[in-house]
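All protein chains of the complex are present and in place, except for one that has been dropped.
Presenting subunit A:
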Amino acid sequence: MADESEALRKQILSARKNNQKLNIVGGGTKDFMGRTADSHAETLSLAEHTGIVEYHPVELIMTVRAGTRIADIEAALAEEGQCLHFEPPRFGDASTLGGTLACNLSGPARPWTGSVRDQVLGIRLLNGKGEHLRFGGQVMKNVAGYDVSRLQAGAMGTLGAITEISLKVMPLPASSMTLVQDMPMADVIRYMNQRAGESKPITGAAWVDGKVYLRLSGARSAVEATAEKWSGEVMEQGEAFWKQLQHMTHEFFQGDAPLWRFSVGSTAPNPELDGPMLIDWAGSQRWYRGEANMAKLESMAKPAGGQVSLFRGGDRSDEVMHYQPEALQNIQKRLKESFDPDGLFNPGRLYSWL
């Protein structure tokens, strides 16, 4: 529980003076993500910059320092019957909210509850000039100025060090139930999308190993009535399955084979690939395990209305994120320049050209 922002600011100013690059690190549980970190860069650690700054349960808003662990945040929320309903993945106990936003990571409920990016209302950010800036706010609606807060989602720290985050929190669902049934992969995309198109309290739709899993959560009466109508068996320990997806502890994610993430249109046909696949987010997020060529997978992701990234493993010295057209590269390079004119933060971590 400490405000380390002044020390962080000083470190940035000194790095700027000495032309020293900086790797921003929170809990260090996402080191495997992005391209290989610059080995000559110094660590800018947010791990001690922790604490809940403000929490008003009836406002559904919480403000925390970026180094605060997800586990601590969720514990505080649970005491008030609330949660982070974007279900942040944790790759270790030390996972922080700052890292979660920088990597834009959300769990299985994401299509229905929104992502971490969707819930962010405001941030404080240390830019490359060592200025401690505040954007957005601690209210649900705020359209004054550009949305710099959400711009950070997926930027992987290339624009600065996020120091504080205000976000929307939600009540814990009153009840939950998981339905499971056998279904071949060829049928599941259509099935999941049809279910997602019904006005029912669905908060999960995934497929793995020949089985489709649907989760219902909300008012007990609504969950039970829907389960009656829909096919599938009620799964004991259903919540444990969703936790395995959320934190990527499911067997599918084990082992060293490269893990690819397709973020595509929910109804796109499955890419024709040999090897294990796991479908989540009612078809919008599809995981693939296996050695593959980035360019080839990009050519599959594009007609599917989306992108591919090498999430974990494989060659991380080359690009691991989907190709960006030149005009968008230029905008992102200039944005980087505007926040971090000396290119201090996370050089080459997101793209080789950034």
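Things worth noting here:
Methods note: a residue touches a chain if its C-beta (ideal position, glycine included) is under 8 Å from a C-beta of that chain, and two chains touch if they have at least 3 such contacts; residues count from 1.
Just so it is clear, contacts and distances are computed from a predicted model.
Chosen from "Glutathione transport system permease protein GsiC", "Succinate dehydrogenase flavoprotein subunit", "TonB-dependent receptor" or "FAD-binding protein", the protein name that UniProt gives for the omitted chain reads "FAD-binding protein". Checked against the hidden chain, the listed residues A:15, A:62 or A:264 yield one contact partner: A:264.
Looking at A:37, A:148 or A:208, the residue that reaches the missing chain in the full complex is A:148.
The missing chain, though absent from the display, is touched by one residue of A:26, A:111, A:204 or A:348; that residue is A:111. By the touch rule set out above, subunit A reaches the unshown chain at residues 56-61, 81, 104, 110-111, 114-115, 117-118, 127, 131, 133-135, 137-148, 150-155, 158-159, 170-172, 174, 190, 193-194, 196-201, 218-222, 224-226, 263-268, 281, 284-285, 304-307, 309, 321-322, 324-325, 327-328, 331-332, 334-335, 337-339, 350-351.
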